[in-house]
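Only a part of the assembly is drawn; its chains keep their places, and the rest are absent.
Per-chain numbering from 1; labels A and B assigned in written order.
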């Protein structure tokens, strides 16, 4: 597959034809090599049923191709046109309250609806056929940010019908479903599959957590099925073109691991500037880093950024404007964490519709300003870097286990009002990030054997096979971190019974739980070699069998009992953390882990300066990223020289970046 | 009726049959004498229409009976099975917005629905007949916590139809209804009863408060009617068994006074540990005490706890774990306030469904832990106490009037954004509780003549008969406390006109209102013999006729005018409180009342240590309850000796309790 360095997302259909040639020329001059187009304009390409008109795309692709720019086409199924909705209003999705939602934004569609699928089949077939032989069209994107804005949609009868088929395939008999869902509670036994519905709002609150967990699994599978329908048509009708998708970091509606199996490579949309409800005075570079590391895990290889922030963004309200340097800094952070290609969103700010203020490289006026100039300079300087580094990876020794199923289970039962699965994982990630330790994310299905340390928080749903895999990892010398709410449930979200918690891994942890406390509005404390450090949310009260207490609680009636333990098991160690760590406590925990596993951080940096590496062949690229609004002084590790050959005086500008290289003998 | 000391709520249907005998044996050994079962498993007992299968209950009852344990059976009408809902989806209730709610939790039923009532009639008839001759089945519970989770349900057409019948019975003619509802305002006259609907969400907010009040009265009556339907069947088919219901303290949907008329005795569910949205760092022992005192008022005799907290509780989020001693402390508080029997909820934590984390005495593992051991020790120690004290009452000299109708009226019009009826009553209750003064709650219908003091806040709806009863109480020497918003409305929630406020009791109070002020975001002050004490929410500006000012306002243009007055009337006194009291002001008010009525508190205790008594024959049991997390020193009143004969060193442990006795000559 051909490698591209930089691209833009482009909507010629929003602009007069006379402008297109100017755009294409400006793009080429700027360094653009690839353009994504077409993913939101069904109504233009099929203005009436079966009447296709791709002339806009044909012409625009032609102008771009004339400048040597290749094209990725999106299928426009995230926004079925008004004529489809008027003909088949049942396509519109139904929310959790059983109320239909309406046309006027996007994603106004039910993904299971067979009528809608027929419309898709007709469109995508014609679309694929039309561009199959166009050599400038090099790949496809199906729909847009699948699952992103479908959070609580759809609960309609079509989805219920599809859900029943899914359940029948999974359980075979209704008796087995009743067992797995524990329908004996509150009289929920189903005489047959036809009685099962989507988990809509109940009369007096309360839901069956097993029903809800399967609904979320089904909803993930449904998104993947929806993607598969289109991917199959595209692959059959237009062989030789790649398929990718613009994923959304930690978004959880569909499993990206599952969706990723259909992709040639993963892509991601990155908007670090914040907008909507975000607070804007918070440090979030660690979250952005983590989402990039996670996207790399989807295919366990480098990825694309399909939408990279290009300016100030927002819908009804806006975020902050990127400060001088930040557009380049944010793009470089993506590169540092594994992006081989950066596609900026979008070429020019759109004059119409909901996203008028989701600014592009060019403003509405069309005259290049600061955003354009900064990005252009960045492209020109770093295109060679992207070319030479293609395929390089960070060579992490620490992995964090991210599981969609565990996340679903905690969405259903957070236990503590402020407890969120991803935030909990980030407690560990942030401490590793502060220490400049490269991290991979992994799934349950991945091979963990290459890692020295596996941090696997919240292994709530514990199956024999997961238990076995965890045991094996430690047995073979790995260091494993498990936490509170591990080994509580079986795969159906039923509580394990007649076994000590953490069920199926109590021997691995070397302890059993006596009970637990939910801290609610109060804080707790942990004593670690005399130092008092804060914890919150939850405290397991444990009785150690073979484990060694590492730190103890400093509060409540269980003061002095172990909060963190370590158990030697086989050739490795299993740590158990019974509470939610404060930042200071997480730093202490990570330091202990690194020491125990003999892992060295890349280097020391001031707070807000990130150090990341990519490695290929014998060559290491070291990225220094200053997320602070002031210059920072940094001491470079031995053996590294500036990638660009420019002198290095030991200082990064505000929002500045530098790249260094070293070649191992 | 046979007396029971301790029991548990038990769900054999959630566990394998092989375990049941073990459970029964463990129960007996622990001291369990009675078990409640069956109230949530309709689908199991009637898996298809008319196909009954009570074998699970038969077998479990047999095993329990073999251990000498008796059984209470609940009718499972709080959770109609899926096959009923699929056959008759119209049974599902409709919310205030006119939207249907769905199956999947509990209480997914409309209580007026005639189709649902036919299902109930069929089930309960068979259920009662099947167990009528089983001597181990000693009583019934109808449904579960009636009204608790029906707060804003149901507004469907069936309910509207039943409402119209209720209104026709009440008003006779539509003209009388139009008068009583004041439909002349905003053009709401109804030409006939058929035009009347449930008070669903209106176009531009605003409701007719008279319509709304009758709707709440109707909703209460509907719950009672729903209970009566089943109680009648049970009593007819299975004579000789008692009927009780697990009430929910201050919950207000149905009037517990009215529901209580159908019961042989009242029961109550007590969960002091808090969960859901509660703050967990607040002192709430006074609220728990008050709810117990109120439940005692339902039948004016001792009661059962049908669900006593047994461990950490919660649904999606959990509360705090009970600290060592608290499970016993909480059970003892129930006993102290009049519980003759304590049934713990539940035997073992449930592995399935919404209430997986509503923990029981046994954890999911089935292995006894701290909760079990603490409760077992408590049972063994105090079973003899419960036996000897059965029927004992607190002999209160002070009563607080709690009225469902007044509460409904303030739910409709709180007047001040933070004003809540129960919270207002608690202002007085808490001061009495701090002073260790026994309190009874009473209704309007009760005989008040045995009390020296009647605190009757917020007598908003004032009828001639209520006025007459209040006059008589004072005339005969009682001390009565009335407050702001007394005598404002008639029984239809229309304002009294052409009379001075407080209407119908202005002579009793010895004053008339000039006007009133709602304090909103600001606080006010009251000067009592020079001391400045805070008040809030509301200030009546009064003109005394015969009353004596007791304390005056210290703020606003009405500073210096009376805030609290006292009027000699007949052989008694009527106090009037024109504002909402702060704790300090309530303490002062209560001190004045006690002095005036010559009432002595039981004893002095440190804050957080509660002193309560029960009296029977010439014997008084005195309970000391330490709600604090530290030991407390207490000076015992003369004449009391430790009930258990163990030495008393003047100190209670953290969360500790002691019982003392004295016998009058």
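Everything that follows uses one rule, which is that a residue touches a chain if its C-beta (ideal position, glycine included) is under 8 Å from a C-beta of that chain, and two chains touch if they have at least 3 such contacts.
Because the structure is predicted, anything quoted here is derived from the model rather than measured.
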Given 2 visible subunits, total identical subunits the whole complex contains: 3
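Everything below uses one rule, namely that only the chains that are shown with their structure count from here on.
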Inter-chain centre distance, chain A versus chain B - centres from mean C-alpha coordinates, in Å: 49
In the complex, chain A residues that touch chain B: 97-99, 181-191, 194-195, 197, 199-211, 412-417, 494-501, 514-522, 556-557
Touching residues (chain side chain B, partner chain A) in the complex: 13-14, 40-44, 47-48, 76, 79-83, 86, 92-93, 99-109, 148-150, 153, 279-281, 311-312, 314-321, 323-324, 349-357, 363-367, 369-371
